[in-house]
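Omission of a single protein chain aside, the complex is shown with its protein chains in their original locations.
In this document, chain identifiers A and B correspond to the written order of the chains, with residue numbering beginning at 1 in each.
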Amino acid sequence: MNNTEKKMQEAAARLLTGGSVDCIIGFENGSLPRTARPCFVRNAKDAERLVWNQWCVANLAAFVPKLFEKPQKPRKDYKTPRVGIVAKGCDGRSIAGLVKEQQVPRASITIIGMPCNGMKTAPKGEKNNVAGELARTCIECVSPAVMHADIAIEGESRKPAKAAYPRVREFEKKSVAERWRIFTEEISRCIRCNACREACPNCYCKVCFADQRKPSWVSPAAQVSDTMAYHLGRMFHQAGRCVECDACVNACPMGIDLRLFTQKLASDARELFGCVPGVTGEDVPPLNAFKQDDSESFMTDPEER
Amino acid sequence: MTKSNATAEPTIVAFLCNWCSYAGADLAGVSRLQYPANVRVIRVPCSGRVDPLYIIKALQEGADGVLVAGCHPGDCHYISGNLVARRKFAMLRSFLEYAGIEPERVQFSWVSASEGGRFASLIEKVVADVKKLKTGKKMAGESRSASLAR
Partner (left out) sequence: MKQAAIDGKNLKKLATAMLKQGRVRGPVRDARTGSVALGDLSPKNELILDYANFTLPPKREFFPQCETIATYDADGFRPEAGSDKQIIFFGIRPCDVRSLGYLDKVFLDANYADPYYRKRRDHALIISLACEKPGHACFCTSVGGGPAVAGAGVDIMAFNPGDSLIFEAVSKKGEDFLKKNRALLRAPTAAEIKKKKQREEHLQNALPELRMDGVTDAIGKNFNSPLWDAIAETCLGCGACTYLCPTCHCFDLYDEKQGTGGRMLRVHDACMFASFTREASGHNPRGRRGERMRQRVMHKFAYAKENFGDIFCVGCGRCVVHCPSNIDIRETVSRAAL
């Protein structure tokens, strides 16, 4: 790890001194034990703040869309930022998605690809006492190494896992009533703090559907009905786009098992459309495209009685 | 969640595309075809216009079931609206079913402007399917179902 960290710091310092980036998004040591937190570095001498360890959990791509948001009123002196980012596999997949959806020009972002052996998470209230374990999303990760790094830092990554989605298959076996009961129970923990949405790199809408009034899709109240609508809506907006980074899961203060549901979308995108967001490299997200022979097995044919 | 029983009449919200399925429904009416009166029609320009949020909102407001009907593939007035919709609804139905909303509750079909009979059969099927479901409205809180009650 130490050598990897040093190489990463050197690469970052080089990019900054060379003037090819204005800033680098990376990780620094957090204020709590077993925590690394996002940071922005703008001077080569600050590159030594950057760390690389097993606590670099956050998806740094979440900061990218805002950096590249153009000002509301066009300004003559506006220059597209040039950003470097310390990325692991999931961050890389997110960036690929953002480039595909034209939220960031590929040429404006320099990806420092890190070798990733998986990140650990420790329960938030117990970081002092608990050693932390490898995150579920890392154990099941299908692309730990960054696929299109501009600078690939040497080192070994985890072996990609086979996409099996055992929890999804388990859940599908339960009855509809049981699934509804579990979904209701899990989602009732939600306090509507929106941490899941803000931590997600794909949630970059200037006005989220949940914040829209006229029409009001969802009230800000944490009534179960509205909370369900919020999560069903938000998660479905990730259909064919979610890279399974678990940023939403890690951000949630209530520990809601969002992964149980986001993985269903990932599994369907793979099965129905052969799409693994950030990996299979199609030009448009699967729900923006169609094939003449897309399956109609889910549809109702009234003449078939 | 209100408990439904065999005699209760479910409310079905139907999103019909202006060019095909809405015209088909109109033809059913003009032809005096009998079909259950449980359906509330909302006309949209194209089945591709139907946002998944419409379906979720309908369920929240007290709909027992939701139907989306569009033009047959190849017949879309906007060329490919229904083709994009097909993919969207495939994933949506799968996701809603996974979360515990019965597949019979949210259905999709193609109905052309000349298929008045098909439309009537479709409504009959959807209403019969929803009536058979064991539980009442999904996602409609107590305050919500008041808006669809008469």
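The definition used in the following text is that a contact is a pair of C-beta atoms (placed from the backbone, for glycine too) under 8 Å apart; a residue touches a chain by one contact, two chains touch by 3 or more.
Here the structure is a predicted model, which means the values were calculated and not measured.
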item	value
Residue of A:K127, A:R158 or A:K174 touching the missing chain in the full complex	A:K127
Omitted-chain contact residue, chosen from A:L16, A:A47 or A:A62	A:A62
Touching residues (missing chain, whole complex) on chain A	30-33, 35, 37-40, 58, 62-63, 123-125, 127-128, 191-195, 197-199, 207, 211, 219-223, 247, 250-251, 253-255, 257
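By our rule, only the chains that are shown with their structure count from here on.
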item	value
Rounded Å distance, chain A centre to chain B centre (Cα mean)	33
Sites on chain A touched by chain B in the complex	168, 171-172, 176-184, 209, 217, 223-226, 228-229, 232-233, 235-236, 239-240, 261, 264-265, 268-269, 272-273, 286-290, 292, 294-296, 298-303, 305
Of all residues in chain B, those that touch chain A in their complex	52-53, 56-57, 60, 73, 80, 83-84, 86-103, 107-110, 118, 121-122, 124-126, 134-135, 138-141, 143-144
